[in-house]
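Other chains of the complex are left out, but the ones given are in their true place.
To keep things simple, chains are lettered A and B as they appear, and every chain counts its residues starting from 1.
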Amino acid sequence: MNSKLRVTVWGENVHEHKNKLVAQAYPKGMHTCIADALNKDASIVARTATLDQPEHGLTEAVLEKTDVLTWWGHCAHGQVQDAVVDRVQKRVLEGMGLIVLHSGHYSKIFKRLLGTTCSLTWREAGEKERIWVCNPGHPIAAGIDKYFEIEQEEMYGEPFAIPNPDEIVFLSWFQGGEVFRSGATFKRGNGKIFYFRPGHEVYPTYHHPQVQRVIQNAVRWAAPEGKWIDSCPNVPADKAPEKITARGPTLHKAGEAGLR
Amino acid sequence: MNSKLRVTVWGENVHEHKNKLVAQAYPKGMHTCIADALNKDASIVARTATLDQPEHGLTEAVLEKTDVLTWWGHCAHGQVQDAVVDRVQKRVLEGMGLIVLHSGHYSKIFKRLLGTTCSLTWREAGEKERIWVCNPGHPIAAGIDKYFEIEQEEMYGEPFAIPNPDEIVFLSWFQGGEVFRSGATFKRGNGKIFYFRPGHEVYPTYHHPQVQRVIQNAVRWAAPEGKWIDSCPNVPADKAPEKITARGPTLHKAGEAGLR
């Protein structure tokens, strides 16, 4: 029996090859660092997928076997094919979990699911970030004390242009004076979504034990609890739960599919 | 002084010309019927726009002068240009109100803003619909009794694939045995959104006084209360609210725009 949670860690994997600082911080790529961290959790089996692979490594077959997808991208959001975004969205609505990391706030899939611009203010000054827990009993904050600190991070500040989250798990304090909703949950269809702020590529953030712990927690929290295969079925008059007789004008002929 | 609320009533205006039943019910088009109803309210000035007009009648100039947009479409959702959908979305996020009517649940703009499929079950049998008020003090339900009835309507049933609404103002009971969340509010960016279920084109629904009253109420409820011009500004280290010194590695050069 294999009841492990199947996670696909998606990484853009571009800056790792173009920028020495990123390559130094993540010699095997950010996606491998994140997947390794997840695989330390005995309940999880994580694989990776990257932009440069056919269909960005997110084929129908891969997604069908993915319980939770994590997403990190930055400079190449525009290169992600719309057909793959459609496919990921469909799986999230069915129930696949989605963890969006840092600059993934501007990914096509996050903006698609939230419906807003997802913009924010930002500064790259290597300043300190302190991440506070808003509900100490929340499963995504398990094992985290009142707060944890990241010595050097990019700043993301409010206003963060997202719809009101279902829950705010973390808030960030920045040395330079800003604040941010750093851990926020959403539900779209039957899929659980968690946005987690840290992870600028020139810093070793994904090596940080508490960042790793939060991502492990989030993946377990986002595990599917059921599947919603969505359609838009017609219910003919003679199949109505209550007996009715169709009457009056109609647009559609019997058995016709609905308009889209 | 002109402090009237400026409403643009968007109508697909296709079935009115192809289907005799629709043409009989709405000789001047559904959009004209809705706009006429809104113009009975002294606080509102409503104009119309239709699919066949250049840019579907929704130019930058028109949208800039629109406080609230109402949207009805059915058979031609796919013909709405993406550039116009982008423009409408941008205005909603800034603060323009949006009222989505009936089969508009499958419009590009509604799906874009909600991030889900917005599907439902349906039946065209001319059955009775009874629309119940869930909060008798809600401004969208002003002047409506405990419920009102529409003698003949298309049935829309649950599951309705939308994110959890901010508020549910109406629930529908159908003669054939189904139920539906018929009046639901959302907020995206600074824009208020209201979905209102009734309005199948072969029935005279938009002539119904209580349907008209709800749409008038909804338009007033959705009036902009401010404007959010969204961007994603960089805050350089020397402009941080607290004095900090930039340190460590950086990806961006000073003054560079962020990645998207």
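The rule is short, and it goes like this: a contact is a pair of C-beta atoms (placed from the backbone, for glycine too) under 8 Å apart; a residue touches a chain by one contact, two chains touch by 3 or more.
The structure presented is a predicted model; accordingly, all values stated were derived computationally and were not measured.
Colleague: Whole complex: how many copies, 2 being shown?
Modeller: In total, this homomeric complex is made of 4 copies.
Basically, only the chains that are shown with their structure count from here on.
Colleague: Indicate the whole-number Å distance between the mean C-alpha point of chain A and the mean C-alpha point of chain B.
Modeller: 27
Colleague: Looking at the complex, which residues from chain B come into contact with chain A?
Modeller: 15, 19, 21-22, 74-75, 77-78, 89, 93, 103, 106, 112-117, 119-127, 152, 155, 157, 159, 161, 163-164, 166, 175-178, 186-189, 200-203, 228, 230-237, 240-242, 244-252, 258-260
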